[in-house]
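With one protein chain removed, the remaining protein chains of the complex are shown where they sit.
Naming follows writing order (A, B and C), and every chain is counted from residue 1.
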Amino acid sequence: MAAMMFRRSRNVWSRWNKPSTAVSTRSMASKTPVGFIGLGNMGSPMAKNLVKNGYPVIATDLFPESCKELQDLGAHVVDSPADVAEKADRIITMLPSSPNVIEAYTGPNGILKKVKKGSLLIDSSTIDPAVSKEMAVAAEKMGAVFMDAPVSGGVGAANMGKLTFMVGGLQEEYNAAQELLSCMGANVVYCGQVGTGQAVKLCNNMMLAIGMIGTAETMNLGIRLGLDPKLLAKILNMSSGRCWSSDTYNPVPGVMEGVPSANNYQGGFGTTLMAKDLGLAQNTATNTKTPIPLGSLAHQIYRVMCSRGYANKDFSSVFQFLREEEEQ
Amino acid sequence: MAAMMFRRSRNVWSRWNKPSTAVSTRSMASKTPVGFIGLGNMGSPMAKNLVKNGYPVIATDLFPESCKELQDLGAHVVDSPADVAEKADRIITMLPSSPNVIEAYTGPNGILKKVKKGSLLIDSSTIDPAVSKEMAVAAEKMGAVFMDAPVSGGVGAANMGKLTFMVGGLQEEYNAAQELLSCMGANVVYCGQVGTGQAVKLCNNMMLAIGMIGTAETMNLGIRLGLDPKLLAKILNMSSGRCWSSDTYNPVPGVMEGVPSANNYQGGFGTTLMAKDLGLAQNTATNTKTPIPLGSLAHQIYRVMCSRGYANKDFSSVFQFLREEEEQ
Amino acid sequence: MAAMMFRRSRNVWSRWNKPSTAVSTRSMASKTPVGFIGLGNMGSPMAKNLVKNGYPVIATDLFPESCKELQDLGAHVVDSPADVAEKADRIITMLPSSPNVIEAYTGPNGILKKVKKGSLLIDSSTIDPAVSKEMAVAAEKMGAVFMDAPVSGGVGAANMGKLTFMVGGLQEEYNAAQELLSCMGANVVYCGQVGTGQAVKLCNNMMLAIGMIGTAETMNLGIRLGLDPKLLAKILNMSSGRCWSSDTYNPVPGVMEGVPSANNYQGGFGTTLMAKDLGLAQNTATNTKTPIPLGSLAHQIYRVMCSRGYANKDFSSVFQFLREEEEQ
Partner (left out) sequence: MAAMMFRRSRNVWSRWNKPSTAVSTRSMASKTPVGFIGLGNMGSPMAKNLVKNGYPVIATDLFPESCKELQDLGAHVVDSPADVAEKADRIITMLPSSPNVIEAYTGPNGILKKVKKGSLLIDSSTIDPAVSKEMAVAAEKMGAVFMDAPVSGGVGAANMGKLTFMVGGLQEEYNAAQELLSCMGANVVYCGQVGTGQAVKLCNNMMLAIGMIGTAETMNLGIRLGLDPKLLAKILNMSSGRCWSSDTYNPVPGVMEGVPSANNYQGGFGTTLMAKDLGLAQNTATNTKTPIPLGSLAHQIYRVMCSRGYANKDFSSVFQFLREEEEQ
């Protein structure tokens, strides 16, 4: 998915990534412990990359067995987020959803119960930007700094340390965050105040869903009208109908190689995950009273697909979903 | 709009445009008369470019005054499509809608009443591909050849001879068509059998509408979430949210220069015209039983915009339409 | 389906149905021959009811075998619509779609080739109202009168002579039409000028589709939120959420008896037929530049359902289509 989200290499981002000369105290203490909370499919390889980069890691997870592997690599495993906060002043969280993040930060055994003043808290979960802002306010009350840094790129990118991080938070803390995040990712992009990392991710993925469904409809209509799909894709890609889903990730089997549509829609970015992100985009739009007619409909289409057998297929399988199959 | 539809220069298309060595009888008779039916905003400059290229032009239009200017340039004006067909064996039609095309070909004074055997009939109107196919069948019965060649690019491109033609019809007749069309356009693309020129145009414009509304929604949501629009556009354009509307024709004022959004949505491709093309795409999809959920909704949105004061603004004004303005 | 479309009995319509005292010449000649063109699932029982009511019937159909049964009942079978028009000055047509109607009226062997002056031509097909208007104009040129009279009610209602006819055309001809139609239907409603019968039918069925999908969504959401479906239906039906689909034809199994949802969505009004009618409504709306956002989306949903295995189920099966089933 890193490849999917960002086609260009790290140097494209160099403008943002240039190391600042004004190094903060925290980033000078480079190899002091780093906390990591949430060792799931994504969190586990991310934490391993921190270990590989020489950081002492203090980790915890709700499921003790998730910690075993990391412990074998030398990480120190503790019982709760609060315990992590006691031992590390830079902490990364990687959790499934907003309620988990709220619990890990503000719960009875949460980070903020024992956080040290001046700590840097980076949340890489994909959640509602409004929750990111709440956590930042709560952290600030305890003298700590919270940043949101959701990722693009899946488990493969996490393993290879090639994730993309979209970071929101105080600009003066960005270098300190970047130091850690660049151990786990190929691109780190600064997006603005707290919550903007989440905002950028949700905006991108909403547009991605709209472009993908639109491409699937368009290709399907063209095929029904007698067009050769490869020729149609070629013309669209030179014209104003061009988008990432048509030129880089075409959903029609046979048009491109090396994409999920060439492999029965296996791998890639699952329909369930896309539906989740669209749900967050929808919530955010609703709460800010922003109209998103196509985004809403895209959300509904992926939601229906989830219950019609497409949950675990790549999100480009919407082409298959829309295609005429069995009508009399 | 030629610039809008196709960003790349003529040589991109050289593969298709390479002059064939198997020149047909018709194209050898290069400077024999060419008929032109329909001298509206688009047809008039197109016909002039034929005159400029040395072709004797036999023209007609429902409104005699439309013929005056062309007559002054040396064109021969006649009374009806049938009269054009009597005097020219290569004829181009450029008319507003399907019924006009049906009338001009098969009406009581239509082309087919007096068409010569072996004539080449090229229709550059944007109409339902099914009508193009009907016209081709009717022409074939009279021993003539019909091709559809709708254009992309507006009046400006027509004046400069920089239109793009998407051509459907018999491949062996393509070179003869290309000879004429290249006097009026910078790109001529062969799309397949009769009707595929229309099909490609409708597919492209449907995807364009979806991408534009999607971009407008996404940019608006991002702005509401506190993102800088230029930064958001930059990140989308490096990511999977990229599309022509985000990177070449961004609808948000201030993000790009030289596009309608920088000029109060004047110029460009009007909302009414987009609504017309989406109506054709919708009809085609309905008639072929093809689902186009986002395309349908895009059609409806442009339809509503037409009656809410956006009819003559560029279609990127959907950003303005969706934007929060006056809610309490 | 007659029961489905109209819950009230014939006397509700008495205002419209009151026999006029100004009987036209045609209706005085009551038992002169009546022509019938199109002996399909619907046309066949309709023609039989004319026979049963004592009318000599002159019939034709593209498929000779369709005529056999009617012939056995005493109808006179001829070869073409033109032949029907030669022998009868009151003709009813019941055909699958617009092109069939155009052919039957204006084709080389069509009714209008041999129609007698003063003939009454009644089309009960469901087609585009614009085509009805064209046929009326063509009929008028030959001195005949055309009326559109599409039906509501399925094969069952056709067998029992309990169809509902929505009639458009000259008001002074309405009584003559009503005399024949009331042999085949329980309700005959005068809707206005030519084409308004079709317009009413398409409007009603579009609203029906919107109400049905809306009810399915609403019931499903309520169930997911822990509501008892019977209780929810009861409250909706006493409130502003009430509609025909919630109180008369509820799509949730177990809420009502005697409806398709109680019988695995068998019988009733098939998804394919609903998709066809929505396609006509969409075409009509597109051609008149009328925005129908929910109608368009309803059309798309039924279109997708057709290719996902619901083509032959009752249209209330949209509840099943939307329901959560297999997501992880």
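Here is the rule we go by: a residue touches a chain if its C-beta (ideal position, glycine included) is under 8 Å from a C-beta of that chain, and two chains touch if they have at least 3 such contacts.
Worth saying up front: this structure is predicted, and the values here are computed from it rather than measured.
The chain omitted from view is touched by exactly one of A:S44, A:S296 or A:Q320, namely A:S296. Screening C:N204, C:N250, C:T272 or C:Q320 against the full complex identifies C:N204 as the residue touching the chain left out. For the chain missing from the display, the contacting residue among C:M160, C:L294 or C:A311 is C:L294, taking the whole complex into account.
Note that of B:K87, B:K114 or B:R323, the residue touching the chain absent from this view is B:R323. Interface residues of subunit B facing the missing partner chain: 272, 297, 304, 306-309, 311-312, 321-328. If you put the missing chain back, the residues of subunit A touching it would be 275, 279, 282-283, 286-287, 289-293, 296-297, 299-301, 303-304, 306-307. Considering the complete assembly, subunit C touches the hidden chain via residues 4-8, 12, 129, 152, 164, 166, 189, 191-193, 195-196, 199-200, 202-208, 210-211, 213-215, 217-222, 224-228, 231-232, 235-236, 238-246, 248-249, 281, 284-285, 288-295, 297-298, 301, 322, 324, 327.
Assume only the chains that are shown with their structure count from here on.
Put simply, the chain farthest from subunit C by mean CA position is A. Among the chains, the centre nearest to the mean of all shown protein C-alpha atoms is found for B.
One copy, subunit A, sits rotated relative to the other, subunit C; on C-alpha atoms the angle is 180 degrees to the nearest 5. With centres taken as mean Cα positions, subunit C sits 38 Å from subunit B. For subunit B, the set of residues that touch two or more other chains comprises 289-293, 297, 301.
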